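As you look at this complex, bear in mind that one protein chain is not there, while each of the others sits in place.
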Amino acid sequence: MQTMPMKLVTIIAEDELEPRLTDDVKKLGAHGYSVGKVRGEGMHGARLSEWEGENIRIETIVPDTVADQIMAHLAERYFPHFAVVAYISNIEVLRGGKFA
Amino acid sequence: MQTMPMKLVTIIAEDELEPRLTDDVKKLGAHGYSVGKVRGEGMHGARLSEWEGENIRIETIVPDTVADQIMAHLAERYFPHFAVVAYISNIEVLRGGKFA
Partner (left out) sequence: MQTMPMKLVTIIAEDELEPRLTDDVKKLGAHGYSVGKVRGEGMHGARLSEWEGENIRIETIVPDTVADQIMAHLAERYFPHFAVVAYISNIEVLRGGKFA
């Protein structure tokens, strides 16, 4: 089976950020995304952590360069103001051209 | 801790496909799976993409050969007719024998 290496970007954030985050992700080059609901909990030092509360879990599959751009955008525009967890995984996809 | 390398296969598809997809995954050698609900959005060229709408997110843990067979089956039987996203991740599991 012909698979293609891609990046899976996962973003966990408070649910109010969904429209803004998904809009940004698409503008940065993602062709689509899925969103699921999660709850989070945690403490980080003296305050509630990035994990806390009712959150959304956004997943998108993108090429390396788009993954980097999404991460850079999150770091610049979201991290100073919002509780966001973001990570990248290496995956192998079918129909890789659909995500490039 | 003794972990074993396995493949995590993730399939995102419209929710009506759940019984058929999970049945196929089991027939191809998966010993179990989990299913969560996600919503998707996206455009791909002129039409709605694979991500669109109320979807299910199926996860199963399988050996390499079963992962390949699941991907081949999806490519042959689903991709021509349905909106499906599928990808493989490398994971390390405990009690690997349970998935082999």
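The letters A and B name the chains in turn, as written, and every chain counts its residues from 1.
As a convention for this text, contacts are C-beta pairs under 8 Å (C-beta built on N, C-alpha and C of every residue); 3 or more make two chains touch, one makes a residue touch a chain.
A quick note: this is a predicted structure, and the numbers were derived from the prediction, not measured.
From the options B:I12, B:L28 or B:I61, the residue with contact to the unseen chain in the full assembly is B:I61.
Counting the whole complex, the residues of subunit A in touch with the unshown chain are 12, 36-44, 49-52, 55, 57, 68, 71-72, 74-75, 79, 85-90.
Listed by residue number, the positions of subunit B touching the unshown chain are 1, 3, 6, 8, 22, 26, 30-36, 59, 61, 89-95, 98.
FYI, only the chains that are shown with their structure count from here on.
With each centre defined as the average position of its C-alpha atoms, the distance from subunit A to subunit B rounds to 20 Å.
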